[in-house]
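Note that one protein chain is taken out, while the other chains of the complex remain in position.
Per-chain numbering from 1; labels A and B assigned in written order.
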Amino acid sequence: MASATVLLAFILIGLLDSLHYRAQLESKPGQKAVYAVEVLSVLDALAAPLRSRNEKTYSAPFATRLYAKETIDVPGQGTVRDYPRLKHGGKHLGEREDEVAEDAAFTAFKAGVLAFIGWLGVFGAVVTVNRKKCPKLKLREATFAWDAVLLTLLLILVIAVPLFWLSGYYHVFGTDKVGQDVLYQILKSVRTGLIIGLVTTLVMLPMAVLLGIVAGYFRGWVDDVIQYIYTVLNSIPGVLLIAAAVLMMQVVIDTHPQWFSTAAERADLRLLALCFILGITSWTGLCRLLRGETLKLRELEYIQAAQAFGVSSWRIIVRHILPNLMHIVIIALVMDFSGLVLAEAVLSYVGIGVDPTMTSFGTMINNARMELGREPVVWWSLAAAFSAMFILVLAANLFADAVRDAFDPRAA
Amino acid sequence: MLAYIARRLLYALPILIGVNLVTFALFFVVNTPDDMARMQLGVKRVTPEAIEKWKVERGYDKPLLINAEAGGLASVTNTIFFEKSARMFVGDFGRAEDGRDIAREIGNRMLPSLAIALPTFILGLFVTITFALTLAFFRATAFDFWGVVLCVAMMSISGLFYIIGGQYLISKVWRLVPISGFGAGLEAWRFLILPVLIGVVSGIGSGTRWYRTIFLDEITKDYVRTARAKGLPEALILFRHVLRNGMTPILTQSIVAIPTLFMGALVMESFFGIPGLGSYTIDAINAQDFAVVRSMVFIGAVLYIVALLLTDISYTVADPRIRLQ
Partner (left out) sequence: MLKVENLRLGFTAGKKTLAAVDGISFSIEKGETFALLGESGCGKSATAQGIMRLLPAAGRILEGNVALEGEPLLSLSEADMRAYRGGRMAMIFQEPATSLNPVLTVGRQIGEVLERHLDLRGDAATERMVDLLRQVGIADPERRLTEYPFQLSGGMKQRVMIAIALAGEPELLIADEPTTALDVTVQDQILDLLAKIQVDRGMGMLLITHDLGVVARMAHRIGVMYAGELVEVASREEFFTQPRHPYTQALFEALPEISRRGLKLTTIPGQVPSLAAMPAGCRFADRCAHVMPVCREVSPPWREVADGHSVRCQWQGSAAEDDGTRHAVTELDIDPGKPFLQVSDLKVHFPIRKGFLQRTVGHVRAVDGVSLAISAGSTLALVGESGCGKTTVGKALLQLIQPTAGSVTLGGSELVGLKGRRLRDARRHMQMIFQDPFASLNPRLRVGEIIAEGMGALGVETDPEARAAAVSALLKQVGLPDDAGDRYPHEFSGGQRQRIAIARALAVQPELLICDEPTSALDVSVQAQILNLLKSLQAELGIAYLFITHNFAVVEYLAHDIAVMYLGRIVEQGRAEEVLRSPRHPYTQALLSAVPVPNLDARADIIRLPGETPSPANPPSGCHFHPRCPKATDVCRQGYPGVTEVSGTHVVRCHLVA
């Protein structure tokens, strides 16, 4: 349950970022409304300070100065080469630059206390709702694991609220080469990862389920054809097939620039196309699994009993086979999800993933990799990307385990 | 058994034809050669003449499937399909954008790729099976529990992290082996050891967890109870009885792992600057060299089918039921 809560938090971020709008510029009455060129999302609005407060180039977490020396004009002293002050990071401190630690800790503490109070509110609400339903029930014994959910929620709040609070004053995870806040990039990447994971599974699901069951149930030539299709697709190594398909998609996109009105739209479409391609290359595994399971199921006596009644084949599939396969489908879907998030990073790194202008874990890592070669090392961007990904994938993996334990009849 | 292998080989043929058709469809039907020419030439220089010239130079000016102009046999042979796709069966891949013969290039790069992929695969199998057996031995103890937790944590870490982290730590901070590059002959081991190591480590998490489940499945079977009733020690039961029976599902699983080997090769070779097939592919993708990507898709499928065949043969070693029937 804890993993589900963390996943929900990620999904919330993703959802916030998916609600796109264009800011309406002030316009005179009577005129047609004019919209800004830039597409924003709700998340952008919430994290406006993160988005707009760009620095010039790299800066370390909680730094007040840039990471590279620059020539600064100091009035009266001519030019000095020094680390310039950041435009935004720690601005409120003014001259008291050495008090960063205390200030940050104090702010974090304040926010932490606030978060805790907020959590207490949720806790109280949950308890009272549960009390109303069945007065004697204790929280730990409830069928729904409220204690785990609440505990995780506490952790998330205690970490997230101070983080957000602090990000108003500092660049908590530093900034990248062009001075963008890393925290902001990570929030944006979450959405990309989620979309890849979710849309791809949605694309492959109907195909895998339908073909797998049909092949297993009807056997004969239908089975031969479906098996042939998936063996062929399967025998082309996924990466190469994806590479080829993405390359071809690129050609389509480049030769039809008129289809896209904004860059974000193009990036989104490319993302969708990537999901589609990933879906086409990854349905074979589930399909093979379902075919094997259907072959076993169709020999079971309750299927034969239904056949003896003359129940039509499609009805048998829908009523008898599909419900008894659902647990496999659900388990496979959740397990695939984390794999896809990881795959996206590698693909984007190789250059056949999402649009380079789109923020994703892959592109972040790709950009940040070069920075490892610098002396002194720029580590925060990479570390932040990897740890955010780790948390997301870990939550997904744990969730998958929980789902498997709950649905797998063998475990029971 | 020979008939079994021969039949497997025969099955591969229609699959290769299928692969060929898929690549043909992908590269010539989804996008016309005109589109590719436009893409290759860049936006500025696109004139109908330039496109035509580009197509003629590369032999893309022919009809796709049937050449109505040429008579007789040439109506089939003098086409893009025959020239570009069907010829791949005999190892003729044409030339890359830079004019080099692709088949020759593939031949040269095969060895370094294999030098990484094979040790990674074998060593990885060995290490993960060892870990999985250890966990199975200590099943239902705290050691097993934390082992599984570690596995889940390890499989949640991106493969890129292992590469970047390993490269940074071992090569840059400790300076044990060169960061990247490749040497000829026996000298190559110094360049190979890090990528192989990283390849093995990044696969431990999911592999161990998976094989552990397989072993635990086997342990509940009746023949294990028989072995216990014989008074055999637990370790012997695991190694002689459970491991032998678990090999079949493990081999099946390793077929599924083969594509990830390709993926690994792709990333690994480009990170470590190893002149293998993976880095060749990446370069081709970045240069948008269609001919090379097309050839690699086909070669990749061939390699995959060969690996499949090897797995089939190894089945016969692991399972007497297949060997003797």
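By our rule, contacts are C-beta pairs under 8 Å (C-beta built on N, C-alpha and C of every residue); 3 or more make two chains touch, one makes a residue touch a chain.
The shown structure was predicted, so the numbers you read here are calculated from the model rather than taken from an experiment.
Student: For the chain that's not shown, point to the residue among A:227, A:307 or A:387 touching it.
Tutor: A:307
Student: Please identify which residue in B:227, B:277 or B:301 touches the non-displayed chain.
Tutor: B:227
Student: Pick out the residues on chain A that sit against the missing chain.
Tutor: Counting over the whole complex, chain A touches the hidden chain at residues 300-302, 304-312, 315, 319-320, 323-324.
Student: So which bits of chain B touch the chain we can't see?
Tutor: The missing chain touches chain B at positions 3, 6-7, 10, 139-140, 220-223, 225-233, 240-241, 244-245, 318-321, 324.
The rule is short, and it goes like this: only the chains that are shown with their structure count from here on.
Student: From the C-alpha centre of chain A to that of chain B, how far is it in Å?
Tutor: Centre separation, chain A to chain B: 27 Å.
Student: Give the list of chain B residues in touch with chain A in this complex.
Tutor: Chain B residues touching chain A: 14-15, 18-19, 22-23, 26-27, 30-31, 35-36, 38-39, 152-153, 155-161, 164, 168, 172, 256, 258-259, 262-263, 266-267, 270, 281-282, 285-286, 288, 290, 293-294, 296-297, 300-301, 303-305, 308.
Student: Using the touch rule from the top, collect the residues of chain A that touch chain B in their complex.
Tutor: Result: residues 228-229, 231-233, 235-241, 243-245, 247-248, 250-252, 254-255, 285, 338, 342-343, 345-346, 349-352, 361, 365, 369, 372, 382, 386, 389-390, 393-394, 396-398, 401 of chain A touch chain B.
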